[in-house]
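Each remark here refers to the structure printed beneath this line.
Left out: one protein chain. Kept in place: all the others.
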Amino acid sequence: MPAALRRLNLVRLAPLLWLGPAIALIGVVVLWPVVVMVQSSFQQIGGEGFVAGYNGTKNYAHLFNEPDFVSVLLRTLVWVVVVVAVTVFISLGLAQLFHQQFPGRRVARWALIVPWAASVMMTALIFKWALDPNVGVINVILHHLGVVKQLGSNRADWLGNPTSALAWMMGVAIFVSLPFTTYAILSGLQGIPRDVYEAASIDGATSWKSYLGVTLPLLRPAILVATLINVINVFNSFPIIWEMTRGGPGYETATSTIYMVELKQGDVGQSASMSVINFLLVIVIVLVYLSTTRWKEQVDQ
Amino acid sequence: MITTTKPAPRVAARAGTAPRARRPLRTWLVAGAAYLIAVIFLLPYLEMLVMAGRPNNELGRATIFPSHFTFSNFTTLWSGGGLGGSIGTSLQIAAGATVIVLLVALPAAYCTARHRFRGRTAFLLLVLTTQMFQPAAMLVGIQREFINFGLPPTLSLIIVNAGFNLAFAVWILNAFFSSIPVELEEASMVDGLGRVGALTRITLPLAAPGIVTALIFTFISAWNEFLVALTLSLGESPTQQPLTVAINNYIGQYSVDWGHLFAAGLVATVPVIILFAFIERRVVSGLTAGAVK
Partner (left out) sequence: MNKKYPRRLSGAALAAAAALALAACSSGSGSSSGGGSGTTTLKLVVADYGTGPGNASSKYWDGIVTAFQSAHPDIKVNVTSIAWTNFDQQVQTMIQNKQYPDITEGDYFSNYAQDGLLYSASDVLSNPGNLLPGFKNQGTFNGTQYGMPFTTSSRTLFYNKKLFTQAGISSAPQTWADVQADAAKIKALGDVGFGLPLGAEEAQAESLLWMLGAGGGYTTDGKYTINSPANLEAFTFLKGLVAAGDTEPNPGTVNRTDLWQQFAQGKVGMINGSPALIPIIQKAGVLQSSDWTSVPIAGKSGPLTVTLGVCDNVAAFKPNGHQAQIKEFLDFAYQDKYQLQFDKEYDLLPATTSATKALSSDPVFAPFLTALPNSVQYPSDTSWANIKTKIQQTIGTAVTGSPATELGQLQQIASASAS
């Protein structure tokens, strides 16, 4: 039967049957919104969602003229770079640690994934409450330690001051990104054969040198993928900032995603143009990163 | 049990005495550090547990532990004004998205794994790149597109979540199907099973771990999704909104009843954590597949 069917050209189309629903779903849900988004960014759409007509590039001009636009973009870049870099750095160490053999390793590893499984929003809320100036548990502990002299004071209001708020939120973002990154690097470590290390130590390399010279390069693919996925997730990170400060005060802790959502309330067209810029920014960052790490060697199957 | 010359820059070997005594000491130091870190990772969620048991009248007190543990926050979850109804809605959305993803991804992944057809690379590339698309980034597009469809919000959310998790499912299922030798299927067909029989009796069971992984990953991802749910489900009454949205709306009412909120959070989070424990290893290998090996 298969041989006969193969001669018919219909067989060429058979994959379409199998792939069709998948392509359709991806097309409708993932690809088409990009088109709608770009289209909307050129239309005049008020806060009620009614399209009033074509608006040319006015939405973009309006957006670039917003007083907070530049600071939001800069802050977003800082946010992404710091969170991803620190996450990868800490994860390298954590992975190394959890790669060792020790009793109870499975349980300890399991604890690592908890922040990943728990919703980011819930984690953000826990920290928001814990940083409450009057009753939050972090402040209470710091108060006992003498770091925070008085509950309810400015020192205890971590989330009210943009700088300390950003620092804490970055901490939370790093915290929720650590599990995946650590596991990615762990699986990379597990793929490195033992004899590589033995060869290195025979050559007289110290453990630090062999880490830098042997382990890290072999970990490159894992680090690459982990960083990429982290960049994309962190860039679009919404729940943390939304729940902890709503981007406030003003827009001083807002990243581009938060800004886009805030804009949507008053002007959907402008919000769409912010989305497009956001989108392009991610693509640019990813491309830049890929080009600097010569990805093609790694991913070729 | 053999900790030989593995490089471990984080934990320098202490200047031990005899080589025999050095090993256990170092192992215990490593273990200690690991346990400490594990506790740190669990701390926020333990705090959530502590808060969920805090009586209402102690919310304003600046103490670390409540005076006693109470279950009242849990029991009020399903009464009026509780968040329990939303748990049901979240369940519908997550389960619906999971079903759709499985129904769509299985045939696609199987076909891709078994046949080398024209456009296969293009399809795989499509799948790979869409993994990078996040719903939050395309919020405006999604909202405007789905308004025109006029579907009930729960159904829209099912479709959106299915769409965004499809790529990962296809990717991981493709890897699993590829690793199952074709000879097994062909051998069973020779034995008299039809093609369908070979599929269901041989291939699917062998790919079961991958299927379960894709299933649970999609479920958790849809369960925790926030921004699109927030945007699309606002027109519904609170029990028709998914849990993430209901919790968000709960904040900002009066002064927040954190105890009740964290009780709901616990009910929402703990099962998910347990589910995730089953699949974590494969998720990572699935996400990094093709790059690491």
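As written, the chains take the letters A and B, and residue 1 is the first residue of each chain.
We adopt the following convention: a residue touches a chain if its C-beta (ideal position, glycine included) is under 8 Å from a C-beta of that chain, and two chains touch if they have at least 3 such contacts.
Nothing here was measured: the structure is a model prediction, and the numbers come from that model.
Participant: Touch as defined at the start, partner being the missing chain; which of B:91, B:128 or B:273 qualifies?
Facilitator: Touches the omitted chain: B:91.
Participant: Considering the whole complex, which of B:29, B:99, B:124 or B:193 touches the chain not shown?
Facilitator: B:99
Participant: Who touches the missing chain here, A:115, A:133, A:188 or A:221?
Facilitator: Checking the options A:115, A:133, A:188 or A:221, the one contacting the hidden chain is A:133.
Participant: Using the document's definition of touch, tell me which of A:27, A:47, A:104 or A:193 contacts the absent chain.
Facilitator: A:47
Participant: Need a quick check: the contact residues on chain A for the chain that isn't drawn.
Facilitator: 46-50, 67, 133-134, 150, 152-154, 157, 159-161, 245-252, 262, 264-268
Participant: Residue by residue, what part of chain B touches the chain that was omitted?
Facilitator: Looking at chain B, the ones touching the missing chain are residues 60, 81, 91-93, 95-96, 98-100, 102, 143, 147, 150-155, 158, 204-206, 208-209, 211-212, 215, 231-232, 234-238, 240, 248-249, 251-255, 257.
What we mean here is this: only the chains that are shown with their structure count from here on.
Participant: Taking the touch rule as given, give the residues of chain B at its contact with chain A in the complex, in rising order.
Facilitator: 1-3, 5-11, 27-28, 30-31, 33-35, 37-39, 41-42, 44-45, 47-48, 51, 59-64, 100, 103-105, 107-108, 110-112, 115, 117-120, 123, 126-127, 130, 132-134, 136-142, 144-145, 147, 159-160, 162-164, 166-167, 170, 220, 223-224, 226-227, 244, 247-248, 251, 256, 258, 261-262, 265, 268-269, 272-273, 275-277, 280-281, 283-285, 287-288, 290-293
Participant: Applying the document's contact rule, which stretches of chain A touch chain B when the two form their complex?
Facilitator: 12, 14-15, 17-19, 21-23, 25-26, 28-38, 40, 49, 93-94, 96-105, 107-108, 110-123, 125-127, 129-130, 134-135, 137, 139-141, 143, 151, 175, 178-180, 183-184, 186-188, 191, 197-198, 200-201, 207-208, 210-211, 214-215, 221-222, 224-226, 228-229, 232-233, 235-236, 238-239, 242-243, 257, 260-261, 264, 268, 271-272, 275, 278-279, 282, 286, 298-299, 301
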